[in-house]
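What you see is the complex with one protein chain gone and the rest in place.
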């Protein structure tokens, strides 16, 4: 493991800030900072061997699950701990506790060299993914598909609402069981809540919920938190105690619902929820968050709500959800633009969005005038989606332990930065 | 080869029942039965070496094609024997005689460890399948696609009736010849009878008919008989002399037409054809079957027709085939449900269906209340489709001899039973 990764992983597992960690080690904060710099940086320093041994020992003595709210340690493999009804599916964020989430993130970290096209693996060679999208979602479908391919598998796609046999009265049970004889895992998007769970009950191969109408879209929430944690790791922050502002349609957006449930697994968070009067976060979620000891503030004012936030999570109004209804109070002031962000956000605030965002002028969404602002993390989010979805497939199909030792260099040339605006961020 | 496979294969090639085979070997039927049990079973016994040698000698002396109705043995490779117009296509069940069919089944048997995800092969690595579905059929498309992928190839799909160039007046000749320069095999579904043969005439690469309107869908009939034969092998029955009941729309269903033509290659079958008056099996097929010495009975009564059948093959009424017509006599009594099956079928009857079946309450179809009944073989049918389609690709592309020695273990974890109701069957 690289020195930086080793130290960051240690801080995460011990749940310590840079200050607390340097104090624990008896070194100056400044020294720790230089050890955490990228190797390529001129300021970067190697940590003494003794430090590495010390940290190793601390980790060895730290009980696994130290960060969890309490209770004994569960030593089963992640696929079993997160199982749905005893089977290796991903249907809901409720399948994760904090340890499970962090274990998954560790697997995702091992996928990064592949997701970034420096390495390739073939652990899933011969495996076939069935991708069943009863509702179009190009982005999600391609993200899952590419993740499966990068593990060495192949994909059979089915898109659109024209799934021919179901139109002829076929049950979900039949469709799922038949497809399960053809492929090794299913990714399903379906407009009806609960339908993907019905698919899962009819098969023993892994089924991943890629969105079941107003229900869940768990992999999105997981990659969102993975992104927060990676951004914070870079910035020297911890998820515990952070301040998250959520903006937009908080009533119907399944993304923010899944996200807030997962964030509630952490400790001492402050949420500011910014929504027009008719689009507020449902009460049962407010209760859940409050029960877990987090602070929740609600406001219809963007300016007030964003102030001091570490994370701004903006969402689009899903207009298709209320055809013909009047959305009172939702006026162009709900746009999160560069001027507002410069005025009320911090230099290390990160701006997130589940995408797609409405890029048209005047849209009540995250503005495109932020495209060159390194705080805009939306493409780091989608990039991370590949590593997270690779991790999910690897865990559900039992190959997570084989990936690291199976990697080899990619033969083709990849750009250093994927997007033209990434260089600006990478040079931060 | 496993002991059981060796013995079953011998019985099949010699066309002997368990009773006749044990008599031929001079051993007790009971002994043979224990040799045929799965190895994992506590009752299973190894056969003495001498038996193995004896059987080997019998097989060596048995002329190949012993089971055929007559005539000399054709020693050419299967791809040549089943060729259409001298080229390696699959257009019609008429391309098979009984030997050809049984040779194909032997190839399909070697594919089973891959179809069941225990093994992987890469013999078709670098090959590309073009899948041209001018009519939607998700199940068939994915089955062929997955079969090709499991041999190591990749798939380029084209679905829907929006094949852009044909809409601009392009001929089938051009489309087929152009695609043939891009890919290594074509699977084509097209609404017009004869169209797939037209595709085939324009190219020397393998073309497989995946349904040409009212014409044929030969791979379905082949996998159906493969399933009957595998089920019978487990149950200790022979296809020769069996009693098959066919239910539903026997007039328009191309599946039953192809199936009955292939079954007619066997000996001494009894068919009961159960259809409402306006949907009976066409006369030319009745003639063909009778000419081959089989017994055919027709009845509109489900109860009477199913009684004593070894195989019940149910089909859906393809409502799209008679928009606006009245289907007299086709009332909900045509539903094949658990109560009826328990009343008139045997404990070892197998229930088959080409799928999709209409699972809605009151549908004139195979009822979903049979889902937990181990006699329901419909998912074993679709599972077998992978092995059969792999065998077809392997034979047409000349790699059938390379598969067995190229296999290696799959790296990922697969469920022991694909469907939650399979365990019940597997423990029979």
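Order as written gives the chain letters A and B; numbering starts at 1 within each chain.
Here is the rule we go by: contacts are C-beta pairs under 8 Å (C-beta built on N, C-alpha and C of every residue); 3 or more make two chains touch, one makes a residue touch a chain.
Bear in mind the structure is a predicted one, so any value in this text is a computation, not a measurement.
Trainee: Decide which residue listed in B:124, B:289, B:350 or B:363 touches the omitted chain of the complex.
Mentor: Considering the complete complex, B:124 is the one touching the chain left out.
Trainee: Out of A:110, A:154 or A:272, which residue would touch the omitted chain in the full complex?
Mentor: Counting the whole complex, the residue in contact with the absent chain is A:154.
Trainee: Just name the one of B:2, B:204 or B:301 that touches the chain not displayed here.
Mentor: Within the whole complex, the residue contacting the unshown chain is B:204.
Trainee: Provide the residue numbers of chain A that touch the chain removed from this figure.
Mentor: With respect to the unshown chain, the touching residues of chain A are 114, 117, 120-122, 136-139, 141-143, 145-146, 149-150, 152, 154-155, 157, 160, 316, 355-360, 363, 365, 368, 371, 379, 382-383, 385-386, 410-420.
Trainee: When the complex is taken as a whole, what residues of chain B touch the one chain not shown?
Mentor: 123-128, 130, 154, 156-158, 162-166, 168-171, 173-175, 177-184, 201-205, 397-399, 402
What we mean here is this: only the chains that are shown with their structure count from here on.
Trainee: When the centre of a chain is set as the mean of its C-alpha atoms, what distance in Å lies between chain A and chain B?
Mentor: That pair's centroid distance is 44 Å.
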